[in-house]
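With one protein chain removed, the remaining protein chains of the complex are shown where they sit.
Should a chain be cited, it is by its letter among A, B and C, assigned in written order, with residues numbered from 1 in that chain.
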Amino acid sequence: MRLDLTHITKRFPGVLALDGARFDLRAGEVHALMGENGAGKSTLMKIVSGLFPPDAGEIRLDGSVVRFATPAEAKAAGIHTVFQELTILPNRTIVENLLIGREPTRAGGLWLDKAAMRGEAQAILDRLGIALDAGRLAATLSSGQRQMVEIARACAQNPRVLILDEPTSSLGRAEEELLFDLVRRLREDGVAIVYITHRMSEVFALSDRITVLRDGRFVMAAETAEVDRPALIRAMVGREVAEDRHGLDPDTLPVALEARGLSRGRAVRGADLTLHTGEVLGIAGLMGAGRTELARLIAGIDRPDAGEMRLFGEPYAPGDIRQALARGVAYVSEDRKGLGLVLPLSVADNIALPSLDTLATKGIVPPRRIVAFARDWMDRLGVKAASGSVAVETLSGGNQQKVALAKWLAIRPRVILLDEPTRGVDVGAKAEIYALIRQLTEDGTAILAISSELPELLQISDRIAVIAHGKVAGVVSAADATEERLLDLAFSEDQAA
Amino acid sequence: MTLRRANLADYGLVLAVILVIGALMLISPAFRDPSNLIGIGRQVAILGIAAAAMTFVILAGEIDLSVGAVASAAAVVTALALAAGYGAWAIPIGLLVGAGFGLLNGLLVVYIAVPSFIATLVSFFIAQGVALTLTGGQTILFDADWFRALFATGDFLGSRAAFWWLVAVALVLWWLLARTRFGSNTYALGGDAESAAMLGLPVGRLRIAIFTMTGALMGIVGMILIARIGNARADGAIGLEFDAIAAAVIGGTRLGGGYGSMPRTMLGVLLIGVLNNGLAIMNVDFNTQQVIKGALVVGVVLIDRWVRGKGAMG
Amino acid sequence: GTAEALELTPEQASDIGSRGLTFGFLTNNQSDDFSRTLVAGAEAYAEELGVELLVSNADFDANTQLSQFDALVQRGVDGIFLTAVDAGSIGQAVRRANQADIPVFIVGGAPARGEVISVMNAASYQGSYDATAAMMEAIGAPNAQVAILGIPFALQTIRDREKGVLDAVGAAGGQIISLQSDFSQDRLLELATNVIQANPDLAGIVATWSLAVNAATEAVEQSGRDIPIAGYDSEVPGYMQFHSGDTNIVALSGQQAALQGRAALQGLSQATLGAELCEEIITPNLLVTADNYQEMWEVQYPGTTPPWEN
Partner (left out) sequence: MSAAQPSPRFPIARLLRDILPYAGLIAVLLFFSLSSDFFFNLRNFERLVTDSATLMLVAFGMTLVILLGEIDLSVGAVVSLLAVILAQIMGAGLPWPLAVLVILLLGTAIGMANGIITVLGDIPSFIVTLGMMAIATGLSFVFTGAISVAILSEPFLVLFYDARFLGLPVPLWITAVAFAVAIFYLTRTVAGRQLYAVGANPAAARLSGVPVRRRKITVFAIMGFLVAAAAILSAARLGSGAPASVPALTLDAIAAVIIGGASLFGGRASLVRTLMGAALIAALNNGMVLMNINIDAQYIVKGVIILVAVVLERLASGARP
């Protein structure tokens, strides 16, 4: 098996997404595709997956030119893709999502074999070690869980080519390991794997070769063994990126938010937290541990069944999100597509959405003011877009994430809850965001950062609280935290249960 | 949130409908007369079939405003064919007319990318124009007892043929929807068309198939219509689209697609049928009927919603 | 006055023909037999006279009809004839026609305001009274239970028809036990079926419009019971019923639509020639029965071959 992409060009209104890019892939290799946000990685892979044709260039499969008019044709050729934006259907069960389009049938296709479907789906989950009940409605899954289902779907169709576009962007360490084993196994079986990620560690842990794109152009391709981290980053970003590490002692700082015995349903069961002004409190935990649910409670999106909170000393029990916002508490969702952004709306409108009231005088906002406001924040976070008036859905994944962040930083909250804040953000931009977070803390903002990427937590946090089974299993200061230590806590058994 | 929850949720509508039926039975002896209750079955045949088809269309995230006009056109053509002595050939002819308009809808939506609201509005006008031109506004009489017996008047297992057509169509569509790939693809399409396309589902073909099937079913509706009354008119089924959508939505089908089921739609149909029958039998005048129906429909849906609890709309 | 009074002399006719006139002709709908026959009658006669006819239909939307009316005034036609969706709601436009002195000739009640050259009316009340009376006589028995099958429409003629029925039934000592109405033939069939179903002692049904007649006959047939029917509007199905020789229809009151269509143009022409028309022109209805249906067809649909002959 051999896949060669040459001189691929793709233009979208206002952007040249790909500019004569090339890429080649061999059986039995894991080929990392790297590049900044907006470099054109997803676009290139969407072209391979038959989502849209290239404006120019050719695709050769085993030497012969191929053209995939539809995703179906690409699948038929054995090319399966996990897209960056999840394609899970929330109104269907995991079973239906896993087997869609290839459901087992009886009576010569006349009758869906529900029993067999259930069995096969559960089998797939179990084989990949995903602990989920296949009967569950996808809508009730946390985004991490959704992503695992998505991956399972692609792998279960024994692909010849497997394209993974940022598969780990909201996976925790444990699932990451699951995925790695899976990928390695597939490589043994001679599957050709394209692996797109922004997590450097993964690249070196997993890939055999690396191709780097910048601004839609081919920059370099090399054996992973022959490049080192700084070199790779330089190739991607075109400059050096500092990766420092923090760790001040927050106990000296005034308390911003205090939570005692917060509980909700089975997800959160009596969590205690103390968050200081000017501190970054990292939240680690396995997928489904209850981190997001906890954040939703603090943000006033859900109401706790039990427990109480204090904000800057005052009792704090937000009845709804608006009350939380009024008290200066903002939440950046992990679910960009579903909860974070309004995809069809323009970048400017998305950024301004929570700030409209403050931008307005007597309820009236001159559009000009909105554009200028958005422009300012786009610049601060370096959002890459043709203009503020393009729809967010046309931005690259990472740039969408930046918009999602900008929108909330723009209200200048006193406490900000970041759920997977750098999902799909490239190294360069990550550094910028980290710097931004730092800057916020210096202005006395209290930051609670949920992340499934331990290196990230270690880098940005002053202290890290580990959640397990909806409880805080322990808090360690970043200074003396290690990935092993955090994982131990994350896996620590639930005493209550 | 698994199947058990969903079933439980369905009882909300069942409960509400039972309440209405119960009330009517208490108030009106004529209503609770078994032969009347059986009669309701055939009285909702046309609405039922249209609503079943409409459920498919809505689940796929589309809408079809043309069903009434298409059914009328098919009815007229069939009647003319029967009158002209085509005999049994009238049936495939009528089906073709319906399917043809359905296909037109599908092609417009898929290849010209016109929103289905407009595509079907267009074929609504065209179908109506065709029917009027063919009839010249006259009532078309035909004389074919076998045909009338086959589609409406014939008795079978204590009920009229029309009713059995409804049963047959409802069962087939339920099977298509709940037990075939076609069905799960339809849910996927309505749930998130973009994802469905990314998953490599044949969204285009799917849309065309659904519209064409709906059209063909409107052919059957047209035939039942003329078989019931024994003549055909250009305006025979005008307004049907509206009742069909209403029945589906009362049944909890989500406009915009992805959520709904055939049994629930049939409950919606039953509710409308029962109200029409009961209020008429109690000789409530047309306008008062409207007021009562309006209030009851909203009430029923509120109960259903309440029982199903939060987030149940998927 | 009567329609006959409007007849044009050959001289007048040729005079009109020579003027190259354009008349507007607005119907409240176009799918019922009455409107079609009316239009057909008018179109046929327009040919004869040599005037252009602009026909439009409002699909029972008063707003639409007003727009159509205004468009005609705007265009400056030489006369407008209309079957109003709602006579009470066309007055404003009639006024504008008056200002543009365009003669207006209306069917079904005078407009709320504005001047019309005349109002043409079918004998709605008398027609339905006569048909009903015939049915009551056929029933014979005292305090017979009668059901009315109608149309839920805000039209004066409908009210008149219903009144005719009430009075005729009352006069024969019968009683109305149910009044149901709908627009669709299919629903009317259900309603009729339900009424028959629910009233074992039902002695007769009066249908106050054409589709109700079809529905009633079908329902009675299916019920297998022997319930006499009287109806307003005699159309092809009704005639075929009589022709079949075996029907429950006792009598149908038929409007002379073709005659009205012809009279419409004659009235407008007369006005153009400066003649004064009398305020109301009544076109008497035909009482169609099993005995006289053959002659009546010729009167109601002049120049068309009866359905039973092809």
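We adopt the following convention: contacts are C-beta pairs under 8 Å (C-beta built on N, C-alpha and C of every residue); 3 or more make two chains touch, one makes a residue touch a chain.
All values reported here derive from a predicted model rather than from experimental measurement.
Check A:16, A:391, A:436 or A:475 against the missing chain and you find that the one touching it is A:391. For the options A:343, A:436 or A:475, the residue in contact with the chain missing from this view is A:343. Only one of the listed residues, C:112, C:177, C:275 or C:290, touches the absent chain: C:112. Annotation: of C:5, C:44 or C:62, C:62 touches the absent chain (contact as defined above). The chain not displayed touches chain C at residues 30, 39, 52, 54-57, 59-64, 66-68, 70-72, 74-75, 85-92, 112-113, 152-154, 156, 158-159.
By the touch criterion stated above, the residues of chain A touching the omitted chain are 13-14, 301, 321-322, 325, 331, 333, 338-346, 349, 352-354, 356-357, 360, 363-367, 370, 386-387, 389-391, 393-394, 407. Not every partner is drawn; the one left out touches chain B at residues 61, 63, 108, 112-115, 117-119, 121-126, 128-130, 132-133, 136-137, 245-246, 249-250, 254-256, 286-291, 293-295, 297-298, 301-302, 305, 310, 313.
The criterion applied here is as follows: only the chains that are shown with their structure count from here on.
In this assembly, the C-alpha centroid of chain A lies 72 Å from the C-alpha centroid of chain C. Work out the mean CA point of chain A and of chain B, and you get 44 Å between them.
One finds 33 Å separating the Cα centroids of chain B and chain C. Against chain C, in their complex, chain B makes its touches with residues 30-31, 33, 35-36, 39, 43, 46, 132, 136-139, 141, 153, 225, 228-231, 233-239, 276-277, 280-281, 283, 285-287.
Listing the residues of chain C that touch chain B in their complex gives 30-33, 35-36, 152, 177-187, 189-191, 193-195, 197-199, 210-211, 214-215, 218, 222, 235-237, 240, 307. Those residues of chain B that touch chain A in the shared complex are 1-3, 175, 179-181, 183-185, 187-188, 191-192, 194-202, 258-259, 311, 314.
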